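The structure appears right after this line, and notes come after that.
A single protein chain has been omitted from the complex, and every remaining protein chain is retained in its original position.
And then subunit A:
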Amino acid sequence: MKTQLNDLLEKPHQGQTDYTAKDFKPNVDVRWCAGCGAISVLSPSQRLMPELGIPKEKIAYISGIGCSGRFPYYMDTYGFHSIHGRALPIASGLKIARPDLSVWVVMGDGDNMSIGGNHFIHTCRRNVDLNVMMFNNEVYSLTKGQYSPTSHRGQITKSSPLGALDDPFNPAALALGAGATFVARGHDKDRTKLHDLLKRAYEHKGVSFVEIYTNCRIFNDGAFDLYTSVETRDNYTIELEHGKPLVFGKTRNKGIILDGYTPKVVNLDQGEYSINDLLIHNEKDSTLAFILANMTYSEELPRPMGVIQAVQRASYEERVVNQIEHEIVTKGEGDLQSLLTGESSWLV
């Protein structure tokens, strides 16, 4: 149905759209602690926006509450800093109402997996076309250091002085289980890769979930060092590339094979295995995606980074529009007067 609002929104963009990163920096101070991992997501985001070729006013950042929640203030687009755990339903409502917008969601691990857990699984299931960045620092930072649903068992925090008793969520596996069509993982120490991941997330139609390891210097410093620091990460992570064998290691001397359904590390130096024996990554293979996601907390296996799964399913807001259009095509556009009069009326 054509509305006056649509008329207003259809006005062509007046200025230019050849932006630079600077155009997305509002005139405010970034108030995260120096060295906070969140800062490392900001610059790739500001660099990415000009590449999208869409007018700035068509972009909206929606966040929940936590240190991560400040993100929209640092992007000169439309933004909404909402309430704890609820960024996804707000963003879903916005995207369903306004499919023309590019909607980005920023959440912490507590925000998304604890209080917002229900919304997370249902947003994944619906496949709303949202670009979701979850800043995982494995701790609650804004409330000053309690354990979170991604904290590991035994983690000492303010609220677990004797060690956390619960096991963590594996966010990637949870997202896959809930039906997310795009699931990826990156970290704050490699901004180029992060930029590429965010770009992939943008290009993916449907929900894109990007888990981003962001170091919290204050309450959980170094939590991801093994996986992110230049010295160790090659041995402890594996970069997934579609169509490429699963190789890792500082000298790219290790790889992953499948033993039944169980991934196993093999050494390529000893002649027993060659690169041709290795498992090939396929983003479209959901079974493989689960196997990869489940490598996350294994001590023996490298932690997968990059795009774990990217499959296509119609996005929710698109289905909403299609259903409306189908109804209008088959039944004709609704006539308000006959709606008011109803099916059985009588004349007095």
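Keep in mind that, in the parts below, a contact is a pair of C-beta atoms (placed from the backbone, for glycine too) under 8 Å apart; a residue touches a chain by one contact, two chains touch by 3 or more; residues count from 1.
By our rule, contacts and distances are computed from a predicted model.
Q: Looking only at the UniProt record of the hidden chain, which name from "Protein FixC", "Lipid kinase", "2-oxoacid:acceptor oxidoreductase subunit alpha" or "Quinol oxidase subunit 1" is the right one?
A: "2-oxoacid:acceptor oxidoreductase subunit alpha"
Q: Considering the complete complex, identify which of A:Pro50, A:Pro89, A:Gly177 or A:Gly249 is in touch with the unshown chain.
A: The missing chain is touched by A:Pro89.
Q: What residue numbers in subunit A mark contact with the hidden partner chain?
A: Listed in rising order, the touching residues are 1, 3-5, 8-9, 11, 13-15, 55-60, 62-63, 65, 72-73, 76-83, 86, 88-98, 100-101, 118-119, 122, 320, 323-324, 327-328, 331-334, 336-337, 339-342, 344-348.
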